[in-house]
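The complex appears here minus one protein chain, its other protein chains still in place.
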């Protein structure tokens, strides 16, 4: 099978084809199965991953690092790149990644500035993977989300998917919306008016798939197969009272699930604070912790594919 | 030999049996011998350790990571977990470890809050090892301490052991006292009145072994086989003058050792500041740097045993 990702950066889901997404999902599934048999593969033996985080992160960085270890590779890591002497001295992102490309075979970068991944890719002579650039995109999260949907529901096509919460600043939902536009799905966007997804993204996605916008969580839950919930942050509101007023209407508890749609697959990029009650965790359709674990298999696939590794099916 | 630690958390020494402690000591000794022959074993090949430190640490984290490498495993690490976006966003400890249990086969956590290790274990589906929870416990330090005593003195039973310094807030002495209660030892607790071990712990330990409390370091040294010294922190005293007044009476130098007990094995969990003078380091019974190195062998044993690894004797 040809690999359209080999040697390429992964900066956004906007430019990913359905073929590329399906390749990643298939490869993630293969790796997941292989790792049940054997804890460590030798697919990327001798390769080095650099994780370069200008914003602190736990799950994204760790799951990439575990992915690399399970593929037999090694890792070098800057967990707090903003504090590095280079960044303080005013080095550009492009210079930093150009140097690190001399040390590593692939670079995973998180940075608070939108499009900083593009700057990184410009400097680097090795593939750069965007692990979050401000409120812009987080493509590998979207890919593990798609892998999770495919696993939990058997397929992606024909599903009705609701994205819930902060759709304006949440980078994961941006990348996910773009990625879902490649499939035959129906999207419902559920958010407070102040946190609606930008018209630009909605328009782009709507040119491919049907998109409904709503601020009514209960009825959106009733009409969906998958609810993808994100956190609403108090600090996004000018008036804290506005936050308090709507907080409750974006909280999912067992009673709401039971009342609206006990079958909907519940997802969340995590960390979760109040938006899904812990009592929901025990429900069989509460998929968010399985979703986190899927990050390892999806990122194994991404690393192996951008590095053009020979992999068995 | 049956392994009572396999698949279990290691949160406290309070619930460790003598059998389990002896198994760890025996395994540590085996690993130490094997590593003289071969720098790296394959006991945990393909396993991943996550070190999750909500409090900065050097020696505990590094010795666990070295232990994992020497066993052939891989490591993912959060050296400053309090700064991670998840902790800042208000994620619970249980959620954090539940996610990380999807990335790693065993989790070592340090956190400033007592009993936070229990919270972590509740969330995780893999073994959690407590690497210090506030002023509560530090069980793996106690285990390397016991391994050190066994190596330095040939046995633990029948020894007279003095714990010296801050016995109120020092978590290492809490775990060590609980662990020693499994052996036929006599314990002397030497501390300023304000820093006495809590009556609750003393009573519990005293139900198993004889415990003497004292604030006279010199005579305690005279009557012990092992002196375990910990740091007294200025900030524990309401009035700094109180600290200055007693500081000198808790400092061990060569002359004190010579005068009281030149044979006593001297231990310290380190870092040491003023409580043991550098001139003492050269004495053959100054065991504290050997003790630090023993952390590697003891932690190799702990990791291998909680992971239920097949090990040769």
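By written order: A and B. Residues from 1 in each chain.
Here is the rule we go by: a contact is a pair of C-beta atoms (placed from the backbone, for glycine too) under 8 Å apart; a residue touches a chain by one contact, two chains touch by 3 or more.
Owing to the predicted nature of the structure, the values given are computational and were not obtained by experimental measurement.
Chemist: Quick one: which of B:8, B:69, B:98 or B:111 touches the chain that's been left out?
Modeler: B:69
Chemist: Among the options B:58, B:198 or B:249, which residue touches the chain absent from this view?
Modeler: Touching the chain that is not displayed is residue B:58.
Chemist: I'm checking contacts with the chain that's been left out. Which of A:48, A:212 or A:256 qualifies?
Modeler: A:48
Chemist: May I ask which residue of A:35, A:76 or A:202 touches the chain that does not appear here?
Modeler: Of the candidates A:35, A:76 or A:202, A:76 is in touch with the missing chain.
Chemist: Tell me where the left-out chain touches subunit B, residue by residue.
Modeler: 38-40, 55-59, 62-63, 65-66, 69-70, 79-80, 231, 233, 270-273, 289, 292-293, 295-296
Chemist: Which subunit A residues would touch the chain omitted from the figure, given the whole complex?
Modeler: 45-48, 50, 74, 76, 78-81, 83-91, 95-96, 98-100, 102-104
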